[in-house]
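With one protein chain withheld, the remaining protein chains of the complex are depicted in position.
Chain IDs A and B follow the sequence of writing; residue 1 opens each chain.
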Amino acid sequence: MACAAVLATACSREAREVGVTPPQTPPVGNEDPRIAAYQDNLYQVSEGGRYFAWYGCSGCHSETPNNVVNLADSQWRYGFGFAQVYGAIAARHGRFAYGKRVPVEQLWQLTAYVRDLSSHFPEKRRRVNADQKAEPVGGSWQGPQ
Amino acid sequence: MRRVPILLAALLLGGCDGIQSVMSPAGDGAAALHDLLLLSVAVCGAIYLLVMGGLGWSLWRRRAETVSEPASEEPALDRSLWVAAAVILAGLTILIIGSFLADQALFATRGSEALQLRVTGHQYWWRIEYRDPATGRWIETANELHLPQGRTARVALGSADVIHSFWVPNVAGKIDMVPGRRNLIDLTPRRLGWFRGQCSEYCGTQHAHMAFDVKVDSPAVFDAWLMAQARPANAVAGPVAARGASVFAGPCAACHAVRGTGAGGRAGPDLTHFASRRSIAAGTLPMTRGNVQAWITQPQALKPGVPMPAVPLSPQDADAVAHYLATLR
Partner (left out) sequence: MTPDPRLEEEISRTWRDPPGLWGFIATVDHKRIAARYIVTALLLMFLAGMLAIDMRWQLTVPENTRMTPQLYNESFSLHGSTMLYLVSVPVMEAMAFWLVPLMLGARNMAFPRLGAFSYWLYLGGVLTLWIAHAMDITPDLGWFEYPPLAGPAYSPGHRADIWAQMITFTEVAALCASVNVAATILKMRPPGMTLARMPVFLWAMLIASIMTILSMPAIMLVTSMLIADRMVSTHFFSPGAGGDVILFQHLFWFFGHPEVYIIFIPATGFVSSIVETFSRRRLFGHSVLVLSIISIGALAFGLWVHHMFAVGLPRLGNDFYTAASMAIALPAGLQIFCWIATMWSGRPRFDTPMLWVIAFVLTFVIGGLSGIMTASAALDLQLTDTYFIVAHFHYVLVGGALFPLFGAFCYWYPKATGRMMSERWGKIALVGIVGGFNLGFFPMHLLGLMGMPRRVYTYPTGMGWDTLNQIATAGSVISVLGGLVFVANALLSYWRGAPSGADPWQGSTLEWASASPAPPWNFDYTPVVHSLTPMWDESRPLPVMDGLANDHREVLITSVTDAAPLYRQKSASPSIWPIVAALAVTIMFIASIFTPWAVPLGSVLIGAALTGWFWPPRPRAKQGPLGTGA
């Protein structure tokens, strides 16, 4: 029974829903039932990781010494709940105004990614970043790998 | 009745002369390989006929004649074995020499003066940069490659994420775009017109829709095109376009660049001269107003899995953005 339960949850973590209608509104509190489809889904979290670079987040938030805030250090200024982190991204970045510039679905993915960051070993984060070294970061691009 | 075979041939072989065809060479590399293809088909076809002839004769033979001792035929078969070996070796030698010569032809333009390009593969689009010989700056565009007829373009190929492959069959063979490597390919087109290239190394969900248009122009037309591409975007004209530009500056500018405006995102294709292109979404759809608007509002419906997000826009905003993009000639 335990195996079946593990297997059943394992499936949904690996699910890859491509092209399905995304959420159109921000999360309603930290218990919004739509959260699981993002937070517990490896594909959505990894998509959040890609947008993290493309929207320029990794320009300021990385584990290099000159970053602004290290998001992997489990210190949450505005709270760890899904809606709280979502709000921090969308509304607490001052002039960057990510809530207006980043579509809702991508904000969900970014939130899921950010909340997932501290659960990985630093080697894994470095390894993933090494593979994504040639991806554009916001308005800058270093050239192909 | 006579038209049926012609019709059939046209239906079956309609792609032979196509814009993405190995059999319709329009460039030096493709021409050398086409010659090798014809040689190979000839040699291999001849060998196949020989084998089929031998098989057919063997099976037919014993039906008519009386049975004779197999042992008495051994010397004849032994001699034939040597002949068969010689024929195989001769055929292989011809093909190996042909291959060697074609290989030489493909690299013949190395060391000569060439137009410099840099093409980078992304999931699932092409970043194309031309080096302006006068200033040394890189002129960036996306998803549509223009080449001058008769001049060699040396393309440096790289990848921003996974392995892709750059292939314009009418002009040259393919070369992979491998992260961590810089591969070079020389393209020397000889025929004017439109061609099509496509990614040829499985690169993810939308590998099937990662294509690009290739236009071969006369050198004068090409130079004019390149100069136009180097210029910043046209000024915004009209209230609808202005509304479109202001909507664009929000979600779109985060990933797309339009030189001359504040939009400077590098994550997606450069849109400075978007409206001058023939197709959108890396060769997925023809450039029409309706397609552009559909693409802006529902990219995931047209190319599911593409990294471009579905930005929620009101119909008026979407129309305004499409209108604005249409001015980016």
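Rule of thumb we're sticking to: a contact is a pair of C-beta atoms (placed from the backbone, for glycine too) under 8 Å apart; a residue touches a chain by one contact, two chains touch by 3 or more.
On a predicted model such as this, the values are computed, not experimentally measured, just so you know.
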| item | value |
| --- | --- |
| Of B:Thr109, B:Thr141 or B:Gln198, the residue in touch with the unshown chain | B:Gln198 |
| Contacts of chain A with the absent chain, listed as residue ranges | 7, 10-11, 13-16, 18-19, 42-43, 45-46, 49, 121, 123-124, 126-134, 145 |
| Interface with the undisplayed chain - residues on chain B | 11-16, 18, 20-23, 30, 32-33, 36-37, 40-41, 44, 47-48, 51-52, 54-55, 57-59, 61-62, 67, 70, 73-74, 77, 80-81, 84-85, 88-89, 92, 95-96, 98-100, 102-103, 106-107, 123, 157, 161-163, 165, 167, 169, 172-176, 178-181, 183-184, 196, 198-208, 211, 283, 304-305 |
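Criterion: only the chains that are shown with their structure count from here on.
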| item | value |
| --- | --- |
| Separation of chain A from chain B, taking each centre as the mean of its C-alpha atoms, in whole Å | 35 |
| For the chain B and chain A complex, residues of the former touching the latter | 118, 120, 158-161, 177, 179-180, 182, 205, 250-251, 253-255, 257, 264-268, 300-301, 304-305, 307, 309-312 |
| Chain B partner contacts - residues on chain A that touch it in the complex | 18-19, 22, 24, 50-51, 53-56, 100-106, 131-132, 134-141, 143-145 |
